[in-house]
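Dropping the structure in here first, questions after.
Here the complex is missing one protein chain, while the rest keep their positions.
Chains here go by letter, A, B and C, matching the order in which they are written, and residues are numbered from 1 within each.
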Amino acid sequence: MTIRIAVAGASGYAGGELLRLLLGHPEVEIGALTAGGSAGSRLAEHQPHLLPLADRVLAETTTDTLAGHDVVFLALPHGHSAAIAAELGPDTLVVDCGADHRLTDAGDWTRWYGGEHAGTWPYGLPELPGARAALADAKRIAVPGCYPTGATLALAPAFAAGLVEPDVTVVSVSGTSGAGRSLKPHLLGSEVMGSASAYGVGGTHRHTPEIAQNLGLVAGERVRVSFTPVLAPMSRGILTTASAPVRPGVDIEAATAAYRKAYADEPFLHLLDDGWPATAATLGSNAVHLRVVVDADAGRLVAVAALDNLTKGTAGAAVQSMNIALGLPETTGLSTVGVAP
Amino acid sequence: MTIRIAVAGASGYAGGELLRLLLGHPEVEIGALTAGGSAGSRLAEHQPHLLPLADRVLAETTTDTLAGHDVVFLALPHGHSAAIAAELGPDTLVVDCGADHRLTDAGDWTRWYGGEHAGTWPYGLPELPGARAALADAKRIAVPGCYPTGATLALAPAFAAGLVEPDVTVVSVSGTSGAGRSLKPHLLGSEVMGSASAYGVGGTHRHTPEIAQNLGLVAGERVRVSFTPVLAPMSRGILTTASAPVRPGVDIEAATAAYRKAYADEPFLHLLDDGWPATAATLGSNAVHLRVVVDADAGRLVAVAALDNLTKGTAGAAVQSMNIALGLPETTGLSTVGVAP
Amino acid sequence: MTIRIAVAGASGYAGGELLRLLLGHPEVEIGALTAGGSAGSRLAEHQPHLLPLADRVLAETTTDTLAGHDVVFLALPHGHSAAIAAELGPDTLVVDCGADHRLTDAGDWTRWYGGEHAGTWPYGLPELPGARAALADAKRIAVPGCYPTGATLALAPAFAAGLVEPDVTVVSVSGTSGAGRSLKPHLLGSEVMGSASAYGVGGTHRHTPEIAQNLGLVAGERVRVSFTPVLAPMSRGILTTASAPVRPGVDIEAATAAYRKAYADEPFLHLLDDGWPATAATLGSNAVHLRVVVDADAGRLVAVAALDNLTKGTAGAAVQSMNIALGLPETTGLSTVGVAP
Partner (left out) sequence: MTIRIAVAGASGYAGGELLRLLLGHPEVEIGALTAGGSAGSRLAEHQPHLLPLADRVLAETTTDTLAGHDVVFLALPHGHSAAIAAELGPDTLVVDCGADHRLTDAGDWTRWYGGEHAGTWPYGLPELPGARAALADAKRIAVPGCYPTGATLALAPAFAAGLVEPDVTVVSVSGTSGAGRSLKPHLLGSEVMGSASAYGVGGTHRHTPEIAQNLGLVAGERVRVSFTPVLAPMSRGILTTASAPVRPGVDIEAATAAYRKAYADEPFLHLLDDGWPATAATLGSNAVHLRVVVDADAGRLVAVAALDNLTKGTAGAAVQSMNIALGLPETTGLSTVGVAP
């Protein structure tokens, strides 16, 4: 089986990571690589680490250049995927790494992103209850945001088992690649190195409603989410600390049992018994390292999750979801081995 | 006025920062520098950045070498300061950067640090209500922990004004110098760089009761604290994200007013109106950059504070407190200007 | 074909990288993992990124535990490999990542490392003229040092083509993982981050004679080498700047032609036409990115090479050499794709 794929937005960080993974995927043949302003340039200018594709020339992102592929990955700014998907036809598998089709509530979409809601696609977080069924045979997939992936996986088992109150605090420490290759002063190396900084504080980050949606789905009730992203001086990685008040009688044994049960058969979720997750151990891998604990003094369950924002947080989830949609073994082309130190 | 000072533990990070600040303090003359295992070596081996003291030889940390100074700073492991202070006599100002005399509750001390409680000294966080009065003319000062400094300053105005419930979540992202010059594998550059990692999760970090004590003092009731420290790939800096449920009717205007009132005359506390705190802006300075917001959806007040863990978080607080105790202008030898980028 | 391998020194950085690569090698089965002081502990304590081997327990490094494997990789301190190799017998392929068998001159060995010379093994730098022939069917392989790999590959084509005088200057900027997991103060994250520092200046680094040996072999005459290593705040990567006086009439065209000819068929050597090598593009890959130029004003040929010190600089070279020795395709289990950004 040879799956012919295209990547729209191949000059960006998400596009580069998709290509890195797809170069190692045994069933895939890499077709068109497209870009916006960088169309016409060699891929090596933007992705010098992808030697086998160094001399590929970026095409314009148009329906024509993307047509004729089995799978089209979209790594584009918000608001661009609906129109392209419409023209690609129902037989092409379209995997959208952008936000356009993640939220189920049209009002949420308009409030957080502005404009009209483009509809909801099957959600590419297979570890969420019910997600695999929706992804099987799907022709449209919405890849989750990187922060929602960490926060959701950190607390979903607690909500599934009814261990906590629906009142969540999440602080996620992220590397800078999550912001993409945007030329903004605060993303310059000179500003980033040696500094930790908050942004989008107070529930203003667009990933907030996506976290609430995911946890609410598992909890079966509305979950309030206080989410704060923090930028740390590293290129990759998200370390999520998430907590919620425990319900009466919930102790560490109950918490551990719930997480073990939830993730026993998950190929990419790794529960730690000792030590605490560190993002370096997940670099370039599709694994999530997690640990849960109950703080009896504070009355809270606290879970910490580490992942690579570009891999499991974006491109790895996209490939994992593609595998499911195409009926391939879910782990094809993906690794649980990080590059460390 | 010339104040003759000594520093015990001059080969460590806290000791080095004390000396950096004291070299710029106009009223101070630097006397004995002492160490444990490094006694007998030149200071330049350990603190190559302190050129004016490069050829000083470290003495052993004994009562003899420390005697005869107006002020003795102790940057020692836990459990060493009480005995030394007892022998130094009541006329010497002893400023303890360790934890021995911070906690007021003997039971807390025994639970968190083990052994017998050595008593409580005036607490070197002048911005805390009542602290300046206790520091004036003090002969013994307990310098706060670096995490408690950030967490306390982030939420004290909210508790002072009765804006929040006593149920606090704190996640603090710290540089590695907070762990001192300990030769532990997880502190090696190869492990730290490119990685964010949690530790002391679930209320097990020893700074937790100190945060609860400080906020409880301001709130006038017991405050529950869920505290998670996160190690980030930088040498210095702590970025604290702290939140608590808001009481009915509390909005951003009320929060802003409370913080402005609390910190209006504080020389080292800087409230931001736009942008968010970044630790780089505080590097080497005694300033704390703060911002507060109310997240109506989540029902929480969220405050973010940035500081330099070695300066305001340790050595700067020590010098600031010494200034108060000696009747000097509080800002002598301290700066609000960071070294950036 | 299933090759059963063992790794001695599996708890260190070189051992970890060997295992990372071998986990992705299709012909390999991972047998014994051994260590010194860490024997008896789980691999996950030392290598949390190697999830598939997390529960493996480290055995003691003895001839017994290493016996019965087709290939034994030694990632041990200097001076340990000869004795082990002697007991493993002539049919086992022993790949030594240490320095013991790299130098051909016994006097050089004694001068630089001390003690008696253990003999010379085929040298695991296949790109060096004649090296592949020596590696084919070899049962003993000496993996090159990480600095010599960069410096040799940077200048070998210039010497092979007679373009330069045998008077070489090399400055190599390295990440800290090259120093291994040694608990030394100058390798602590707090010291390393934000700092570049030289060490082993003035021809005192032990890799100096190895560079001179390699280039002398290609040049057919003695080559003088001034080598300076510089530590930079990153975990991985070596960026080598190497230069030598050009002989009369040598210009950029001659240099480019010589390098193209030398490396035309090399699967892991990538010549850049524009842009300059950056180590990030090689992270985790076995590729070397190079560019050469002639500075007419200074009268020197300057070559810059980037590689990952743990991959092509150590473990990747080991696997590449093993592939040759076993008659496997040379690139099996190795990649030219880096993990970036």
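FYI, a contact is a pair of C-beta atoms (placed from the backbone, for glycine too) under 8 Å apart; a residue touches a chain by one contact, two chains touch by 3 or more.
Quick caveat, the model's predicted, so the values are computed rather than measured.
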Displayed chains contacted by the hidden chain, counting the whole assembly: A, B, C
Options C:4, C:42, C:117 or C:224, residue touching the unrepresented chain: C:224
Selected residue (touches chain absent from view) among C:38, C:65 or C:243: C:243
Of B:5, B:58, B:94 or B:281, the one touching the omitted chain in the full complex: B:281
Selected from C:90, C:162 or C:202 as touching the chain missing from the view: C:202
For subunit A, the residues touching the chain missing from this view: 13, 175-177, 179, 181, 183-185, 187-194, 233-235
Absent chain, residues of subunit B that touch it: 13, 16, 20, 23-24, 44-45, 47-52, 54, 177, 193-194, 235-236, 270, 275, 278, 280-285, 287, 289, 335-341
Sites on subunit C contacted by the missing partner chain, in the whole complex: 167, 169, 171, 173, 175, 188, 190-191, 193-199, 201-203, 208, 224-228, 230, 232-239, 241, 243, 245, 276-281, 283, 291, 293-300, 302, 304, 306, 341
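Basically, only the chains that are shown with their structure count from here on.
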Innermost chain by mean C-alpha position: A
Classification of the subunit A:subunit C interface as same or different, half of numbers criterion: same
Cα-superposition angle relating the copies subunit B and subunit A, to nearest 5°: 180
Interchain centroid distance [CA atoms averaged], subunit B/subunit C, Å: 45
Centroid spacing, where centroids are CA-atom means, of subunit A and subunit C in whole angstrom: 35
Sequence positions of subunit C contacting 2 or more other chains: 13, 177, 193-194, 235
